[in-house]
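Of the protein chains in this complex, all but one are displayed in their positions.
Entry: chain A
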Amino acid sequence: MKQFSNLISAIEITNKTNAKIDALVNYFETAPDKDKLWLIALFTGKRPPRPVKTAFMKQWCMEITELPEWLFLESYSTVGDLGETIALLLPQPTHQLDLTLNEWMKELKALKPKSDEEKKRFVLEAWSGLQQQERLIFNKLIGGSFRIGVSKKTLVNAMAKLTGIDANQLMHSIIGNWDIDSISFEELIKGTHINYDNSKPYPFCLAYALEKELPELGEPNDWIVEQKWDGIRGQIVKRNNEIFIWSRGEELVTQQFPELVEVISNFSDDFVIDGEILAMKDNAVLLFNDLQKRLNRKNVTKKLLEEVPIGFYAYDIMEFNGDDIRETPFAKRRKILETIFNSIALPAQLKLSFIVDFEKWDELHAIRENSRAINSEGLMLKQKASPYHTGRKKGDWWKWKVDPLTIDAVMIYAQKGSGRRSSKYTDYTFAVKKDDALVTVAKAYSGLTDKEITEISRWVNKNAIEKFGPVRTVKPELVFEIAFEGIALSNRHKSGVALRFPRISRWRKDKPVEEIDTIENVKQLITAP
């Protein structure tokens, strides 16, 4: 496992994607065949079920180290990762176990049905026979999660660099159905188990943010304007009775959205269409927050399918019955899309992106302003004559998003991050005034630079009121401008409001805490839909 352990160390120390890819290539060049397959399986979520409960691992570690639980928890809150905490707390190993990744995975698979006593014996034996970093890897193998900054895309790019095979094909290969016991690495990368001709996607056409005045775009009549939706951009490929859904990050997400596959299978034509995957219920688009519940799930439960149904707004078509029509002008492509969508009784979950009716540019301002009320994030402006470009090209497509809402709030709690950010206070809770007191309105953790985070962490260290546990209560002193996309009344929140996608837009060093917003100000931002 030394080799795998070294790979993980190499990957996690760097934030350069190329260095990660090189480390992966190096591993693929030297590791045993089955180990490579395990690496792919582990990094793509094809992991065996967890054989040992975390609670047991914590308990056994406390038994061995004779530490009180509070001290274990303090350690955990400093480290930010249970497997790593245990690896650091355990005493020096007494001997050296040398198994390959594949051998460890086999052992762990066999461990699952065994008794707790047998599991304990096995884990303790492993702990005392592994160095610190290998111990950490072992603990991670039990949990099966490797959040170390390697996306499927990075993995696939490394495999592409190694083999010269097209990255999207490799993506299809690793996502496709394969079983570690009945495939070789060679077969997997060659894709003997898939038919890539059926899944091959097109690069997405991307838009820039609008950077000029509307009249500068020319005649309104040369443009088609659509609502912009805030879901995940997706490409649906339907060829020879097979359906594939690609995300914008060039990952295959077909299995995550079974209801989309079902509605698409109603069409008789073959096509490749571009659109937005959204949470949709009773004909209305739900919040991105709802959609998130459906993302990156290994299994979609029936309950979840009912709670957060997925819909699709079709924007464009790139291929029709085998013909690449990306050079056909957008207005014509749109007509083809309409014909296809009119060929069946369209289910509620499948919609054509609706076109905004306007004659003069000025009319668009009010329509854009109203976007928030229908959970849209603004407008898309597309030149009627535009081809479906490869990637981002300026001029033909523009996105014109609504401005975020903002409030000024004060930080009252700070919490350390996890992973790369476990040493810094990165997660903050903000409050606004309510009469003479403060009331929590948002938690936010993005939007600051590393430098600002370091500065704030130092301030938190000096100004913390509580010393134990992961959360620090701080003096209400630092004021931040919080931006968010929407606001709704909520009885689940103490403040009575829920903010959508709150993030820190800037640190208001210039503002004293007396000048933060009141909850009344905040509530006034709510517009009746």
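Keep this in mind: a contact is a pair of C-beta atoms (placed from the backbone, for glycine too) under 8 Å apart; a residue touches a chain by one contact, two chains touch by 3 or more; residues count from 1.
Following the convention adopted for this analysis, contacts and distances are computed from a predicted model.
A.B. asks: Between "Ligase-associated DNA damage response exonuclease", "Electron transfer flavoprotein subunit beta/FixA family protein", "Amino acid ABC transporter permease" or "RagB/SusD family nutrient uptake outer membrane protein", choose the name on the UniProt record of the chain that's been left out.
C.D. replies: Answer from the record: the omitted chain is "Ligase-associated DNA damage response exonuclease".
A.B. asks: Of the residues A:Q59, A:S75 or A:T100, which one touches the chain left out of the display?
C.D. replies: Here the residue in touch with the unshown chain is A:S75.
A.B. asks: Taking the full complex into account, what residues of chain A touch the chain not shown?
C.D. replies: Those residues of chain A that touch the unshown chain are 12-15, 65, 67-68, 70-71, 74-75, 78-81, 84-85, 88-89, 136, 417-424, 450, 458, 461-462, 467-468.
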